[in-house]
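Following: one structure in structure tokens, then a few remarks.
The complex appears here without one of its protein chains, the remainder shown in place.
And then chain A:
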Amino acid sequence: MKFSRRTLLALTVASVMLPAASQAADSIKIGYQLPLTGNTAQYGQNFKDAAEIALAKFNASGQIDVPVEIIYEDSRSDAKEGVTIARKFVDDDEIVGVLGDFTSTVSMAAAQVYKRSGMVQLSQTASHPDFAKISKWQFRNITTQNQEGAVNAQWMIDQGITKVAVIAEQTDWGQSVVKGFVDPFKELGGEVVYTEFFNRGLADFRSIITKIEEQKPEAVYTGFFYEDGAQFLKQVAQLNADIPVYSTSAAYNDKLIELAGEAAEGLKLTATFLPTRTDANVTEFVSEWKKGHDNAPGQFPAQAYDAVNIMLAAVAKAYPDVTRESLRDAVAATKDFPGVTGNTSFDENGEPLKELTKATVTGGVFVEVK
């Protein structure tokens, strides 16, 4: 057998390289299921961008000795795909935790897989009232409408408003908007004079607005996203219906002001993220985001950014023994995590407890209301 010098050299080099090589292979893997194509792709793409910012920052910080890797899978906001991806993630022994999905329904379908197999699932947006209750493995980083509704109800009462009309989109989320607001508002002595649901993408709100006016409420509470919101506000202005509009963090988006223009003035809403804040982490995220985008980040990318950071912080906490179980416990133990959407803790159900900011549109920008 020839044992040449070259072989020896190669062996030596290999033995030196080996620890480095195995270290790279030892990266901790997180799965992220989100819609990268299909008609909700714009949201998923934003989540991915936000996640990349968070991940690059974490890996550069050197908090743990090994890099973390995020594996993105496209669910197209289709439950079939969501479940298939969930099975794929669960099969991969190296994946210790999962982020996503975007819509509640896909998140819920995938959650059945994570529940059975035992994998922590942290969604940045799933707002279905039952999502976090599915099992101990589900968490979310979006305020529930019970929280937002209560703050809005108190806000209105403080303004002396007691007669309110409520409208919301006909989705699981819209249902929770109405319930989350109406219950505390009635408890505080308020009266709901009109409730209506509309299907997403409704072009003509005029008949709804007319019906609202007939009931003579002192304000309207609305559960819509910015597209529908802009439509609604414009038509309210066109009909000269002089009535204050309150809304949720879902309407919080610069596009709303862009689309509605003047009509957006005076809109009041609760939000968890304001890019105009001067906190160090917010300015850092906003400046990183603006490197790849023209606009400031909205609420959803901010929630995704925090969700990824919460997951990464949990990885760091569980390190070096990062398993699906230990990571789940580390996520559950998250307390006062200083994110860009405020300080976040999880309650025993995996629901986030966040501070909400009140904001209003003045002069074409969202301004914090103290």
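In this text, a contact is a pair of C-beta atoms (placed from the backbone, for glycine too) under 8 Å apart; a residue touches a chain by one contact, two chains touch by 3 or more; residues count from 1.
Operating definition for what follows: contacts and distances are computed from a predicted model.
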Item to complete: Mind telling me which option in "Branched-chain amino acid transport system permease protein", "HEAT repeat domain-containing protein", "Cytochrome c domain-containing protein" or "Transglutaminase family protein" is what UniProt lists for the chain we can't see?
Response: "Branched-chain amino acid transport system permease protein"
Worksheet entry | Of A:28, A:68 or A:108, the residue in touch with the unshown chain | A:108
Response to the item:
Of A:88, A:163 or A:277, the residue touching the omitted chain is A:88
Worksheet item: For the chain left off this view, which of A:36, A:209 or A:327 is in contact with it?
Response: A:36
Discussion item. Considering the whole complex, not just the chains shown, which residues of chain A touch the missing one?
Written reply: 36-38, 73-74, 76-81, 83-84, 87-88, 90-91, 103, 105, 108-109, 111-113, 117, 128-130, 134, 170-175, 197, 199
